[in-house]
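Removed: one protein chain of the complex. Kept in place: all other protein chains.
Now for chain A:
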Amino acid sequence: MPGYAELFCVSNFTFLTGASHPHELAERAAALGYHALAITDACSVAGIPRAWAALKAQPVKLITGSWFQLSDAPAGEARPSFVLLARTRKGYGQLCRLITTGRRRADKGQYQLHGHDLDSHCLDDCLCLWQPPPLAGSDAQQALACGEWLQQRFHHRFWIAASRPLEADEEQRLARIRWLADQLRCPIVATGEVHMHSRERQPLQDVLTALRHRCTLDQASPHLFPNGERYLRPLPVLQRLFPEPWLRETLRIAEACTFEPGALRYEYPADLVPANETPTDHLRRRVREGERRRYPEGTPERVRDQIRKELALIEELKYEHYFLTIHDIVRFARGQGILCQGRGSAANSVVCYCLGMTEVNPAKVELLFERFISRDRNEPPDIDVDFEHERREDVIQYIYRRYTRERAALAATVIRYRPRSAIRDVGRALGFDPALVEQLLEAIDWRDRDTDWRQQILDKGLTRNPRIADRFFNLVNTLLGFPRHLSQHVGGFVISAGPLAELVPVENAAMADRTVIQWDKDDLKSLGLMKVDVLALGMLSALRKALALIGEARGTPFTLQDIPPEDPDTYAMLCRGDSIGVFQVESRAQINMLPRLRPTTWYDLVIQVAIVRPGPIQGDMVHPYLRRRHGQEPVAYPNDAIRQVLERTLGVPIFQEQAIKLAMVAAGFSAGEADQLRRAMAAWKAHGDLTPFRDKLIAGMLERGHDPEFAERLYQQICGFGGYGFPESHAASFALLVYASAWIKRHYPAMFYCALLNSQPMGFYSPSQLVQDARRHGVTVRPADVNHSQWQHTLEGPEHHLRLGLRLIRGLPAASAERIHRHRPRRGYRDTRELRRLARLSQRDMECLAGANAMPGFTRNRHQAYWELLDHEVPAALFAEAGETERPEPPCEQLPEPSEGQDILADYHSQGLSLRRHPLALLREQGCLRHCLTAEQLTTAHPGRPVQVAGLVTGRQRPSSAAGVTFVTLEDETGNVNVVVWLATARHQRKPLLTARLLHVQGVVEREGEVVHVMAGKLTDLSHLIETLPVRSRDFH
């Protein structure tokens, strides 16, 4: 037996076709003793890195190739179908170019290649395996014409691929292949046309085929393969099916293909380094410049030491270009006045501090620098840079400009099957009633940890037949995690020295003008390629705007660095839970935590950011930490190593890094093993198996003399993180923004709210909620008015009154608002005609303004304003000249005056908020809410006392960390009421809980420190009161 190399094999990256993961194919090929395996997905190399990672430690050679079917028939009627294999690195580049052409031409997810593309692309380093057309499709002469055409393009790099799927008429097909080879004088090579690693996958392959053709299995027969023979066959079977020369030919081809994905070396763009400098020198010089800025009185010796260490490591690992590239992007942003901040493990280095990528001062957080760049992990450093969300596009355009689209593209994100989509698709293929499947999906409680979703489906009565149920779950289980399509990564850029399309194919993303490469971040990591994360953060936009407003008010520029550190008033405000609008700590859970944790330093904020996360909450870290913090529980450490890891969080692991580090110091994991644990934790939810790590962790801890109880508790804590732990390196950067935004809120509230409102949408709260909070903090808010407002919200006068901008008015375009502002006469507009004429407003614009009552200076009320401008008998242009002398239209006496309620609702309808009285105040005055306490009165209510409250429902949450509990937030004229609804209560009162817009709650007051909740008993839907308030309220939000 000569051995075998499989040269035609598609993975599940040929979406809805291949039925095995690349790694499954690779592992099976190795187990079967194949000499080599080519992964040849349809116009794609997306599966290559995963196969490569699986084969690294195996003697099987990985060949990179791709399978193509042309969209036209350049010769005869048959459309050529063939596999191209990359012979060398050059051939790989050629292959990537061709794939890029085919993908860029078609819509996302498709490809289109024509005969002429094979002429216009150089493919002289690729090998071609031709798949002759099927017997039924064309006669011998047609097939020959097709083969001749293709052979002329590849000459001696041309084979006919023969497969043995054991289908009908196989003898005739093989005879045709022999005849073609004879006519073309070319060799025949054995291939498997592999679609799955094992025959067991045939059912799934059938399901995928049915899905691809959008039909059920019953209807799919014409498209299905008659059997499951397209799998990786054992060598003896191959030997029986193929003549020996055909098998030997596979080895000859495999021998010729010397390209290995590991040979791809990322060549970082050298653009940034001057010709007369080495990258190391250049980086060193940049850092020194930074040092002078950061330490004007001279760099402390300790810091200088650290810099030396870091630079040595960077040099050793050749990461200079990476740091220089990010530095360049950050410098561009700074030059444009775009706020940005880096985070991530590598970002917390002195080098990054000096280069201006981060503001986290190393003097404050020594401990963080332990985990700078791991030498052992052999992974590129990880720095995420956040930019103002409204101006990130500028940064992206800069990157495209600087490196061109040829050399820069976004990384892909592989969208995979999740339980919901897998159940839906398998159900569809098996012909289950779609409405039934939807019903099941809706009924499954994914957060119910006690009952597996499979059991839930059975309980809900999908099928009574256990065989069908079994098959269904098997298929769903196998399909889980299969890739469905490539999407764009949120901001991970890959930048290369040479043309990117020769490193990895580039394809279209769904968004116009965006292109993505065929690999995702894990693929890049496994091939050792680097990406730069350019992310968007709304708070940075808001901060920049607030700083500018403060600067204006103070008469001198004001920057983040000018904010005084550790201001007690700011912390006092946070300790009260007064944090609406503040970065990261504004959610209801965070607001409740603030008075309990009582942060008084920056590092407390780092903990605050990380502690309100599913990881620490599920791992039950919160209560022990709080108890120890307030001295109600002693802090003890089993040994010094553990003390080192946990001391800064009082012995309770809170950060992801600590969980990993604990595995190392308490259970003796190596850095590599700990990193595997981290990945397993991240994937835990999807694949769900930490058992191998459990045994090892517990054994390791017992070995090191820890008692079993401690070992078990620690294991549970690590599990609790389950991928939801928050890294300290990110929390540290975030905490800076928490402090900065809190300080501004405390000392410059008008600027704070104005900036936040101008950065919408962002954060947790609607403009209405922000405006109410602003007024509670003493800011005077004035309504939008064509004679005073701009597009943006502005501050007026020495008192800094907040004037709402025209941007609030729904449906009014920014350009129209700009014209209203620009063309406004000094004395203001005097009537609607003048406004319409000078600002060149459309009828629709005018209607928006009337609806928002934004013309109070010259209209009696919104009804009359609307009546006046609905009259389209008068062509505006005709009166353009005579505008000044135009007599105003008499008001229509039959129209009713708006009532207060009508006005309030119309305000909400047109702007999403109202500066008039809160609807609840009106209802209370009308006696509709007798016995109900306001949010304000509730703060002084006695715990345990039965109360009634009512309010507009502004939030309903069922956090995954609180089993079965629904949190409802009610808003009234004095503030917010937190209502807690237990599962049993919720089950019995679904209707009011889920549909009420105005909810009345009877319950019991609960108090913990300053946090007050109402535990709900009876819920009553009072939404009809809004409707009777005045008129319509369908769109009341």
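Rule of thumb we're sticking to: a contact is a pair of C-beta atoms (placed from the backbone, for glycine too) under 8 Å apart; a residue touches a chain by one contact, two chains touch by 3 or more; residues count from 1.
Here, contacts and distances are computed from a predicted model.
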Hidden chain of the complex, named as in its UniProt record, picked from "DNA repair protein", "Oligopeptide transport system permease OppB", "Phosphoribosylformylglycinamidine synthase subunit PurL" or "ABC transporter substrate-binding protein": "DNA repair protein"
Omitted-chain contact residue, chosen from A:125, A:170 or A:900: A:170
Sole contact to the chain not displayed, among A:192, A:228 or A:805: A:228
Which residue of A:490, A:895 or A:983 touches the chain not shown here: A:895
Candidates A:30, A:75, A:106 or A:135 - the one touching the absent chain: A:135
Absent-chain interface as seen on chain A, which is shown: 135-136, 165-171, 202-203, 206, 217-218, 221-222, 224, 226-229, 430-431, 433-435, 438-439, 442-443, 467, 471, 847, 850-851, 862-863, 866-867, 870-873, 892, 894-898, 902, 906, 990-991, 994-995, 1031-1032
